[in-house]
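Before I ask anything, let me first share the structure, which is written out below as structure tokens.
And then subunit A:
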Amino acid sequence: MYTQFTTILLFLIIGACMVPLILLVGRYLRPANPDPKKLSTYECGELPKGNSWVQFNLRFYVIAILFLIFDVEIAFMFPVAVTFRQWVTSSQAKGVLIFSEIILFIAILLIGFVYAWTKGDFEWIKGLQKKQIDPRFRGDDLK
Partner candidate 1 sequence: MTSYDSLFYVFAAVTIIPAIVTVFHPNILYAALSLFGSFFGVAGIYVLLGADFIAATQVLIYVGGILVLILFAVMLSKNIYGMTFQDEKKKKILPTLFGILLLGFLIKLITTVHWNTTLSEEGPLPTTAALGNLLLTEYLLPFELASVLLLAALIGAIILARSK
Partner candidate 2 sequence: MLDPFIVKLFPTLDPMLVIISAILFSPLVGFVIQFFMGEKLFRKGDWVSLGAIFISWVLTLFLFSDFVHSQNAHFKWVMSWPWIALPSFSLGMGILLDSTTILMLLVITTVSFLVHLYSTGYMQGDPRYSRFFAYLSFFSFSMIGLVLSDNLFALYVFWELVGLSSYLLIGFWFEKPSAANASKKAFIVTRVGDVGMFIGILIIFFQTNGLLKFEDIFSFLSKSSFNGEFLGLSLLTLAGLCIFMGAVGKSAQFPLHIWLPDAMEGPTPVSALIHAATMVAAGVYLVTRMFPFFTPEALTCIAYVGAFTAIFSATMALTHNDIKKVLAYSTVSQLGYMMMGLGVGATIAGFFHLVTHAAFKACLFLCSGSVIHALHTQDLREMGGLRKKMPITFVTMLIATLAISGVPLFSGFVSKDMILGGTLSFVSNHPNHFLIPIFGFSAAALTAFYMFRLIFMTFFGTARDSKKFEHAHESPFNMTLPLIILSLSSFAIVFTPLHFWIEQEEIPENIHHLATVLSLFVAGSGILLSYLMYMKKVLNPDTLAQRFKYIYNTLIHLYWIDELYEWAILNNVVRLNNLLAHFDNRVIDQVMVDGWAPVTIQTSRGSGNFDNRVIDELLVDGTGQMVGASGKQTVKIQTGKVQQYILVGLGSVCVLLILLTLIL
């Protein structure tokens, strides 16, 4: 029972076990003498202070939100896009109909996009400039 997906599946499986395979091969060729200094995380040469703190504000999250919403939108658009050519070539009226449907769909979501844009969610460092540097950023813990 062969479908195109079997190759995909096989590809995935092979890909998945390729990396461990390579590493295994490497393991036997490579020297392995762990040294605490070597094993410490790399801090541009300095001694690593504390573990990797990072406390982001939520702008990464906003980006992820936008991505997900538009990703879903696009996922929804694909089937419509696929049938677009067929409708358009079939008749002018149907073409206009599908065009208007797509336009409506996109327009509604564009409202959200415009909102995000005007509200300044795209500026990445807005937070940094305007807000005085967050104490934790100031790096006073590094003294």
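In picking the candidates, the idea was that all candidates are chains of the complex that A comes from, given by their letters.
Assume a residue touches a chain if its C-beta (ideal position, glycine included) is under 8 Å from a C-beta of that chain, and two chains touch if they have at least 3 such contacts; residues count from 1.
Here the structure is a predicted model, which means the values were calculated and not measured.
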| item | value |
| --- | --- |
| Touching partner of subunit A in this complex, picked from 1 or 2 | 1 |
| Residues of subunit A defined as touching candidate 1 within the complex | 1, 3, 5, 9, 50-62, 64-69, 71-73, 75-76, 78-84, 86-87, 97-98, 101, 104-106, 108-109, 111-112, 115-116, 119, 121, 127 |
